[in-house]
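Missing here: one protein chain of the complex. Every other protein chain is in place.
Take a look at subunit A:
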Amino acid sequence: MDIAELKTAFREIDDPAEALARLATVDFDSLKPGEISFLHRKLKRLAPAPGAKIAYLGNLTVEPLPDYVDIRAACGGLATASHVGAFGQHYQEVMNPASGLHAFAPDLILLTLSLRELAPDIAFRFSSLDGEQRAAERNRIVGHVADWLAAAKNATQATILVANFPVPAALHAGIADLNDPDGERAFYARLNLDILELCRETARATLFDLDRLVARVGTERAFSPRLTFLARREWDEHLLPAFAGELFRYLVALKGLTRKCLVLDLDNTLWGGVVGEEGPDGVKVGPGDPVGEAFLAFQHGIVALKERGVILGIASKNNPADVEEVFARRPGMPLRLEDFSAVQVNWNHKHESLKAIAASLNIGIDSLVFLDDNPVECGMVREMLPEVKVVQMPDDPALYLDCLRALPWFERLSITGEDRAKARQYLENQKRDVARETTGDLNDYLKSLGTEVIFRHPVEKDADRIHQLFTKTNQFNTTTMRYSPADVERFMTGDRFDIRVADVRDRFGELGTVGLILIDREGEVPAIDSFVMSCRAMGREIESAIVNSVKEEYLLSGRYPALECRYVPTRKNQPVAELYESQGFIVAGRDPESGAKNYRLAAENAALLPCDHIQLTKDE
């Protein structure tokens, strides 16, 4: 909305609900300081019933931060009221039952302390203190905060945010400080760690990470010596919008405004280009190309949200087969199709797809955040489904990740054990899914991984993992036989089958038991019944090392005249459709209906594939 129009409207509005509804459509970041001041005064006069009451306590001048916070929250659909404690009276406000704080009954208290007031020796005379005095000051500051925190918890029902202490832009001893074991840089790091741990250990308390916020804005822009000397107002105007934005994130988490599901468009949102035009190999995502790098980084950001517990969805106008092919053929993408809990790839209107996604996940439309690069699609969804938070991607893919991270809608105060377990599962992928799509030197990358494979007979405790590999592996699975635990036991004990598992590790750590091969020796010549590998081990030619080992053992040793194998296509195992061809097997038969292929490799034709970037060890 045009700001002049908004101001005109605000001069007339006398209904607080209407004022809030107007503000909820405003982009907070577009507002200037004077406009915030104006809008805040008008809004305050209308006094909408607050959804959150915030008290600001401490020993520095916080105004006009509360104006910014109130307007930021209103732009996010939340009405807030504020109480600013008297300068330096944070203890008295809490201890005195007749204080303004108690009358106000806050939901949230923010404590910001300036060391200029609390510990002037640290702020101004750091160089004249010895190590012991510095440590004593640190303990005194932490003690002060801890005592206040205990009192504040005791006296109120509020959630309490405690700001940490921004590292100063300049150090008293200059760069020599960095070689002082009790130096100023170390002092702030230790102090802030103490404050972090104090908050973490105190129920109802959370750190407000002012140090990181100030660093983000830039210490020299965030603080104003002039305002400090004039009015003990340390925070420059530059800091305030970011400060309000950060505080709003806490409000989102506290007030249950957190959204559950992120729905993404695909073409030019999740990858560069249009798959219907450029094809699955033509869309840009992955290393070796600046645009591809930007989309790669963006996808990593989305994976991080998933690990936080955000459900992912797709709403894309595309042919489903094209989309599946991108995910199947671009294993370097951090996001897999399986990461998305609701997928709407069709030619329906986006708002129809969003409704279908909400319905399939059994969540409200107002739990959705929708990202799309197309202004027309964004506009239509805003029009049809105003409850959805619609985010139009910036023009430059370089800014996509920042745009995603700027969204406050996925904040939560802590992440549960369940979320974290999910996160661990994806951590390995994150570390390794890097240079697969590189157009540069793939061999250098593979060598740099330092992959080691232990190809061995399974032992009893491997049974569960083997069962899991059979049942859960979709992509690298040549026949997709979903064997039962009893089948697995049979493979491991009888004479008919040879089963081997592959443990993989690389310089990033253990991938664990990620592959297996099952060979049936009942026929005239042995046949590979199943060859399965977890997707996290794909793309580094481990399959060649394993097949080489099998060729050596069964064919090159003279043990058998030939080896057979089979590929049975499924919706998801496209990545191994040509696997056996690439390993030198000859197609011996093809089922035109199912697309299944039988292969045979005679001993005299068996050759090992070069695969010297993998070190394979056998157990016998």
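Basically, contacts are C-beta pairs under 8 Å (C-beta built on N, C-alpha and C of every residue); 3 or more make two chains touch, one makes a residue touch a chain; residues count from 1.
To be clear about the criterion, contacts and distances are computed from a predicted model.
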{"item": "Per UniProt, the name of the complex member that is left out, chosen from \"Phosphate transport system permease protein\", \"Fumarate reductase\", \"Acyl carrier protein\" or \"Mutacin ABC transporter, ATP-binding protein MutF family protein\"", "value": "\"Acyl carrier protein\""}
{"item": "Residue among A:A150, A:A231, A:V459 or A:V587 that touches the chain left out of view", "value": "A:A231"}
{"item": "Touch with the omitted chain, as defined above, among A:E63, A:D121 or A:D520", "value": "A:E63"}
{"item": "Touch list for subunit A against the chain that is not drawn", "value": "7, 32-35, 37-38, 41, 61, 63-64, 226-227, 229-231, 233, 236-237"}
